[in-house]
Structures are given as structure tokens and as C-alpha cells.
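All protein chains but one are shown in place.
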Amino acid sequence: MMRWPDKDVLYTVIFGTETPAGRRFDLLLIVTILLSIGVLFLDSIGWIREKYGLLLSALEWFFTLLFTLEYGVRIYCSQNRPAYIKSFYGIIDLLAALPSYLMLLMPGASYLMVVRLLRVLRIFRVLKLMRYVSEAQVLMRSLNQSRRKILVFFSALFTLVTLFGSLLYMVEGPENGFTSIPTSIYWAIVTITTVGFGDITPQTPLGQGIAAITMLMGYAIIAVPTGIITAELGREIRREYDFRHCPQCDRSGHDRDAKFCKHCGGEMENPAQDKQG
Amino acid sequence: MMRWPDKDVLYTVIFGTETPAGRRFDLLLIVTILLSIGVLFLDSIGWIREKYGLLLSALEWFFTLLFTLEYGVRIYCSQNRPAYIKSFYGIIDLLAALPSYLMLLMPGASYLMVVRLLRVLRIFRVLKLMRYVSEAQVLMRSLNQSRRKILVFFSALFTLVTLFGSLLYMVEGPENGFTSIPTSIYWAIVTITTVGFGDITPQTPLGQGIAAITMLMGYAIIAVPTGIITAELGREIRREYDFRHCPQCDRSGHDRDAKFCKHCGGEMENPAQDKQG
Amino acid sequence: MMRWPDKDVLYTVIFGTETPAGRRFDLLLIVTILLSIGVLFLDSIGWIREKYGLLLSALEWFFTLLFTLEYGVRIYCSQNRPAYIKSFYGIIDLLAALPSYLMLLMPGASYLMVVRLLRVLRIFRVLKLMRYVSEAQVLMRSLNQSRRKILVFFSALFTLVTLFGSLLYMVEGPENGFTSIPTSIYWAIVTITTVGFGDITPQTPLGQGIAAITMLMGYAIIAVPTGIITAELGREIRREYDFRHCPQCDRSGHDRDAKFCKHCGGEMENPAQDKQG
Partner (left out) sequence: MMRWPDKDVLYTVIFGTETPAGRRFDLLLIVTILLSIGVLFLDSIGWIREKYGLLLSALEWFFTLLFTLEYGVRIYCSQNRPAYIKSFYGIIDLLAALPSYLMLLMPGASYLMVVRLLRVLRIFRVLKLMRYVSEAQVLMRSLNQSRRKILVFFSALFTLVTLFGSLLYMVEGPENGFTSIPTSIYWAIVTITTVGFGDITPQTPLGQGIAAITMLMGYAIIAVPTGIITAELGREIRREYDFRHCPQCDRSGHDRDAKFCKHCGGEMENPAQDKQG
């Protein structure tokens, strides 16, 4: 039997990712999460639940107990327990196990099943610890810097969708499937995003004409968010290729031609341009 | 009871956005507009109108009176009355209240209801006054500069759509849903914009082949407006970064969060975000 | 009655665009073309043809005679007649009038009607003469320079579509609408371009899984043509802002930092960078 390990060692294995044991734990955790999600998937398919319901239920309890144990160990070995419990991943870890217990108390509460699917978010914790963090940061920083432009874009989009939707409601009316303004706005979103389910379609020539304009607008204005994010991403990626850190404050994110740190004003070493540019 | 306020104070509150009172008024206005739109939405849903028709009608009149009052006060306190009345937002403000009165005279004029939805445009007035204006300006300037290229692109698109539409009309014919050239052009727009409702689809092998070419063209040429807008936006965003100049060396190209000049290390003034952002 | 004008004057009016008369002629021509296309559109709508068939037929002959006259005058006044007749627009001009005469000889040849729609291409001649030519050139040059990359992209796309289509044919089979490999490839094109008509959809779980992969590929690889064209367009647009012409050979298209003409090696005047960059 395994010796009960030291709290710090446990912490390194469970929360860390530098040691071989930590890596092995992360890999095991991802596999377990994916398997437990697979069980939830299979359980939602009628004929599989009927045939293998007992087995799936047993597996679900096996994973629930495993996640309960993991949650306990995480609380046990974390250095700042209340901080962990209140953290985003602390709550996600709790939600991985809790719903199964609650379903004992409230049988038939099907929304608890979807809560269990939040387990999928736990995969990001592992990714976060691995070396994809800088890639994700570049994407997040670009999205963050284009935040307000995208908000302006979506405000304009919502206005367009409201106006075109209510226009179609007026032109086509309930007899052609445009039963209410919210439904017509739903149709306008389906159309302007170029999804085009085809469950509601205009039947009158005028309606088809307005629909054609809606489509062409959707086709053209998708260029706007793409342009915003491309411009910001291009900037971030260009900067990513500059690995220089400020020798004073050690912060990065400098332009290639920067001679002084933009954070503390300290002098930077030779621009990287000549070496790698 | 509130003391009747000074004309200039009223102006600052209603048209301005710098004072706390002005901000509070803007927020209140947005909430009122959204609520009045919500009432219009609910009123268009059959079973809700049947059940709560009277309540919705009362609410609509409440908002109409509110917007009438607001319009009156705006006229009263604006420095140049005719200019305000003839301005874009002056007309939108009028259209927020007028249709309800007209419906008393012309009952059943359903298009007046859609006019009332133009209220949604009033939200932009508030946004315009807030600090999203520079973001919107960057987008508008990019769209404006790519105006003529996009016009050329749309001319080419309309030609393609006319030719492919009439080709499909000839190949498939009315028996497969391509009842006329305008309908076939509608189909071609649905297809080339990758919306794809599926209400009209080619049935013959030749028609499907031509449709496949239409789709591939639509898939490829969407790159053109995206490329145009991205290139112009990139230019605008680069210029946006050039807005701040170092007070020591007068050079630009600083990030929005830069505290020190990257060229000479001199301290930068307060990030421009507050002023123009 | 109008005096029979001089051949050179006629040439300036009909082929040129610099004089007020030339501009008026161009505008008139565009309106005539659009009207004649409108007549063709209306003629294809069943109930309109039944009701106004005679009127539409008369209008069509009116436009045919007008285009015949125009074609005759263009031949008469062009400086190099055989060159005009064999040129792209010479053929298009002929095709604007010819099909109507041929339909007298071969009644019921409906494909001739579509040939008449090629009149829409005549609009480009007018656009070409107007100031949109440089905008179109930027677009064409970008497309031309990305020509080979786009060809590689489409080769890869065709391979993907063949493999996924035949895979779905094997998995789903004729009973689910995938009646043959060409039909399945048609489905794969509909799916990978994100058009998604929904006339053929996979029904088996395995088929749906493969379809999901097809969609995600289509969703991701649309980035490739967009990226290609954006990169080339960005280059072209940056260059467009440099209006400099080589003083020796008068050719343009120079980079902003160019000191010597890339075509003839002659020295360029001061880079425009400082003035407008």
C-alpha cells in the first residue's frame, strides 16, 4: 500500500505540473474527466440507458467518488484553503461531484446533469498549467484589447437584427412563420450570421428582397470582427516574437524597436531586431 | 416637488454626459427605451396580447407620454431649436412618440408599429455621448475608406449572382422551385452568402454542379471584403497607437498602457484612455 | 432633329468619359441596361408574362433595337474596327442584341434568354471608365498575386471534399440520401463551405460525427484564403497610399521606402513617407 504522502509533495503532484509525477497526475485527470463525460453522453442515449443503465450508473458513482476524493485532497493540501474553495476552479471541482449527491435528494432534476457537464471546464485547469498558457494569453490579450470595438460592433448588429426582424414580421406576418417580433428577430439572427436553418423562410417577393439585403449585410459585416481581431492579433504575435524582458522590472511585452521599458522606464538591452527579426 | 430647473442645467443633464446627473439621465433613458421596446416585443406575441393586451397598451401609452415629455423638454432647452428638430436624432426622438398618436387616427396601420421600433436607434445617441465614440469612429473611418473597394466588390457580387441565378433558372426550371429569375437570384444570394436556407435546392446533377461552383465562389470571395476591412482597420489601429506622443522626444507608437516612452525612457503623461478612450 | 455628328465627337461621347456629354451617355447607358435586365426579370415571372407579355415583348424589342443601333455606332466610330469587334466588350455588345434576333429563328431556345443577361457585364465597361478602375485594380492585383496560393488551397479543398464525400457515401448510403459519390461530394461541398442546405443530412451517429469534422474543417480553413488575400491586399493598400510615379518611366506601384524605381532603376523623388505617412 502507498505510504500517506507529505502535504507539500501532494501539492506539487496535484496542483503542480513541473515534476514527472505532476504531469502523470494531470494526464490521468484529463483521461478521467473525459471518461466521466463519455458516461454522461452515453447515459443520455435512450436505448443505451435502457440496456446498460445500471452499469452507467455504477460508473457515474465511481467517478463521483473519485472526484469527491480529489476535491478532499485538494482542500487538504492547498496552502490557503478558503482561497482555493472560493476560487473559480475550486467551485468547478466541487460541481464535478456535488450534483450526483443532490440527485439522490431530488430525483428527476435533469438540470443537475448539465451541471455535471461543467466538468469539461476542468480540462482547462490542466491546459492552463501546461505550456499552452502563453498561446492562450496572446488570444485573450487580443480579445481583451478589441473588447470595446467588438461591443460597438455587437450593438450595431443588435440594432440591425431588431429592425430587419420587425420589418420581416410586418411584411411576412404570422401566416408565413414570422409569428412574433422575437421570433422574427430570431430569424434575423439565423440569417445575418449566415447559419440559415430554413425553418422559417420568407415567402413573399418583398420579404425575400429584404432577406437578401440581410444576408448580404451579414456576409459583408463579418469582416468587421475579423478585421478587429486580426489587427490586434497581428500586433500581439509580432510582439510575441520579441522575448526581451526589462532588466529592471522583468516585465515583457515590449515592441521590437523599444529602447526603454514602457513599464518602468529602465533601459532595455539591444533590440532583438538584428538578431532574429 | 422638484423645482423647475434652469434651461442650461436641463441642457447639461439631458444632452450632456459629463455630470453625474447627466450620466444618471442617460442610464435611465437607456432602461426606458429598452423597456418600451420589450413592451412592443411582448405585444407582438399572440397569446400574450390576448391575455395582457390592456396592460401592454397602458404601458405603451405611459412610454409614449414619457417620450413626448422628453421631446418637449429637449426642444425647450436646446440652444438652436430648428437645428435640433431637423437633426437626425431630433427626428428619431419625434418618431419615438408620434406613431402611437397616429394609431389613434389610423387604427390597424401596423407599419406604424415598426416605426416605433426605431426607438432602438436612440440608444446610439447615448453610446455616442459615452466613451465608445472613438472606438466607433475607428470602425466608421475604416468602413468609409474601404467604401469604394466594397462597392466594386458588391458590383462584382451582383453580376455573379445574376448570372448564376439565371443559369440555375434555365437548368432547373420552375418544376424544381426556381420559378422565376428574381427567385433564382434570391436563391443565388442565399447560396453565395453561405446562408443556405434549403427552401429551394437544385435537383438535377448539372444544377448541383453549378450550385457547388456558386458555393465555392462565395466561400472564397468572402475573403475579399474581409481583406479590405482588415487592411484598413490595421492602418487605423496602428494610427490609434500613434496618438500619444512622448513629451520629451515627441515620438509616437506607444501602447495605451505605456507609462514610459519606449524610445527615450521619459515619463509619459496619463494614459490617453481617460481622455479619448 | 440632331445633326449627324462627327466621327471623333461620337467616339469621345460613346467610348470616352471625360466630357460632360460622355458622362451623360454613360449614365443613360447604365439606366438602359438596368431597365432591359428588369424587363427580362419580369418576363420570367409566370403571371406577369401572362398578363403583360405583349408589353414586355415590345419593350424587349425596343431595347434590342437600341443596342443594335449602339453596336452599329460603336463600330462606325471606333478607330480600329476589327480590334473593337474582337475585343471582350465588342463581343458583349454584340451579345446584347443578337439573341433577340436568333429567337426569331429558333423560337423556344430558352438558353438564349440567359445569354441576353450577359448585358449585365456591360455595366463594368462603364465602371471601368469611371474612377473605380484603380480600386478594382488593387483588388485584381491582390487576387492575381495570391493566384497560386489559392490554387494550392483549392486543390487541398477538392481532395478533402472527395474523401469526406465518399466516406459519407460509404457510411450513410443511398437510403439516407447519399445516392452516389458525386451527390455525396455535392453534400460535402455544401457542408464544408458552411452553406448547409439541409436537403441531404447524415442520419447515423457515425455519419454525423464525420459530418461534424467536415464542418469544423470548413469553419477553420476558410481562414486560409482570407489570410492569403488579406496579406496581399494589405501590401497593395499600403502601396496605394504612395502616389509616386517614377520620373523616368512614369510607372507607379512603388513601396514607400523605395529610393529607386523597381522597373527602370531610375532615381525616385523624395519618399512620400515624411509627408503623409
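Here the chain labels run A, B and C in written order, and each chain numbers its own residues starting at 1.
The working rule: contacts are C-beta pairs under 8 Å (C-beta built on N, C-alpha and C of every residue); 3 or more make two chains touch, one makes a residue touch a chain.
Keep in mind that what you see is a predicted model, and the values were worked out from it rather than measured.
Contact with the omitted chain, checked across C:L56, C:C77, C:L143 or C:V195, is made by C:V195.
Screening A:V13, A:I222 or A:C246 against the full complex identifies A:I222 as the residue touching the chain left out. For chain B, the residues in touch with the chain missing from this view are 194-198, 226, 230.
The missing chain lies against chain C, touching residues 145, 148-149, 151-153, 155, 158-159, 162-163, 166-167, 169-170, 174, 179-182, 185, 191, 194-198, 201, 205, 208-209, 211-212, 215-216, 218-220, 222-224, 226-228, 230-232, 234-235, 254-255, 257-267.
Panel shows chain A; residues 37, 40-41, 44-46, 110-111, 113-114, 117-118, 120-121, 123-124, 127, 132, 135-136, 138-139, 142-143, 150, 154, 157, 182-183, 185-186, 189-190, 192-199, 218, 222, 225-226, 228-230, 232-234, 237-238 of it touch the chain omitted from the view.
In this section, only the chains that are shown with their structure count from here on.
Two copies of one chain, chain A and chain B, touch each other, and the residues they use overlap weakly: the shared fraction of interface numbers falls below half.
When the contact pairs of B-C are matched by residue number against A-B or A-C, over half are shared only with A-B.
Centre-to-centre, using mean CA coordinates, chain A is 41 Å away from chain C. Computed from the mean C-alpha positions, the centre of chain A lies at a distance of 28 Å from the centre of chain B.
Touching of two or more other chains is recorded for residues 194-198, 226, 230 of chain C.
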